[in-house]
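Here it is, the structure, as structure tokens.
A single protein chain has been omitted from the complex, and every remaining protein chain is retained in its original position.
For chain A:
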Amino acid sequence: MARFLPLDVTHVQHDTRDAVVVTLRPREEDAERFGFIQGQYLTFRREFEGEELRRSYSICAGLDEGSLKVGIKRVDGGAFSTWANEALKPGAVLEAMPPMGNFHAPLDEKAGRNYLGFAGGSGITPVLSILKTVLSREPKSRFTLVYANRQMSSIMFREELEDLKNSYLGRLSVIHVLEAEGQEIDLFTGLVDAEKMKSLFRHWVEPETVDMAFICGPEPMMLTIAGSLKDHGLSDEQIKFELFASGQPGRAKHKAVSKTADSGEACEATVTLDGATRTFRMPKSGESLLDAALASNMDAPYACKAGVCSTCRAKVLEGEVEMLTNHALEDYEVRQGYVLTCQCYPLSDKLVVSYDQ
């Protein structure tokens, strides 16, 4: 089971107008658990107005920096990122799970590889961790970074990248692509689209020499880049994606609880699955909500039927259920109304449940 551990905030550095780099120190007894692989992320939790929010941010430090750092860019309306940018100070304690994620390629100090990295906006954080690690651990490898931003002032880690270019002379190339500011060469202006990718491969990088490509940024940009990399001969194994914060589900809404009295022996259940809603009657005992939905010809997802695998997870929007066992959902999910439908029996006369939320 996932476990949250305390991290002391030792430094908060404002990198751009709306991004901070937060340095964290695990407690001595947890230090080993926070050993990380380049490109991994940390998941934080914090309560905002009585509701627990979890947010993942990529580690931006390289393996040889001897510190744990994450970059947090403020997202419009984002409770956690706004708080981190405006109120987080050294001395604070954050709670995070040990590092997770698989956005990396195994290191080989003897290898002379040619890496290509694509980052959009704050998608730079894991790519930065990878490129710093690769440059220090694989002395013969080279890294080309294509880094897309709206404008010059929103480029995260701009100075650090300049410094890295100087320390690793000839081994790191950085191509800045700016959406809103024209530059001398067309390649560097606008969005990273198929045309730009073609011209990148024509003038800057020979696609057949590329060993591995890393992409982290907004979804359309990742699709365009991955498509172009494949057109230029790279295989799935050579392309690593990291989908960043925008893909995280939004803030959970409070569940509406119906106050209708519990009287009869049967319950009227309304279940939504794949956008279709069906209402059926089911007994309050003897048949789980999942089995009742299956019996009504709904193709509800399930696997173990023992409350262990969480395949049958759904959200109760109205009414009350009793969940017999739960070995898969965490407390915060249960508080948000999530249940394991294979273990659920109705307590109220009316129940509204969705597999789509």
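Please note the rule applied: a contact is a pair of C-beta atoms (placed from the backbone, for glycine too) under 8 Å apart; a residue touches a chain by one contact, two chains touch by 3 or more; residues count from 1.
Definition applied: contacts and distances are computed from a predicted model.
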>> Missing chain, UniProt name, options "ABC-type quaternary amine transporter", "Phosphate transport system permease protein PstA", "Phenylacetic acid catabolic" or "PBS lyase": which is it?
In response: "Phenylacetic acid catabolic"
> Who touches the missing chain here, A:93, A:185, A:223 or A:347?
Replying inline: A:223
>> Among A:21, A:161, A:329 or A:351, which one touches the chain that has been omitted from the display?
In response: A:329
> So which of A:159, A:236 or A:265 would be touching the chain we can't see?
Replying inline: A:236
> Which residue among A:31, A:152 or A:306 touches the omitted chain?
Replying inline: A:306
> Can you name the residues of chain A that touch the chain not displayed here?
Replying inline: 1-2, 41, 43, 54, 56, 100-103, 120, 179, 191, 217-223, 226-227, 236-237, 240-243, 247-249, 273-274, 299, 301-306, 308-313, 315, 327-330, 333, 342, 355-357
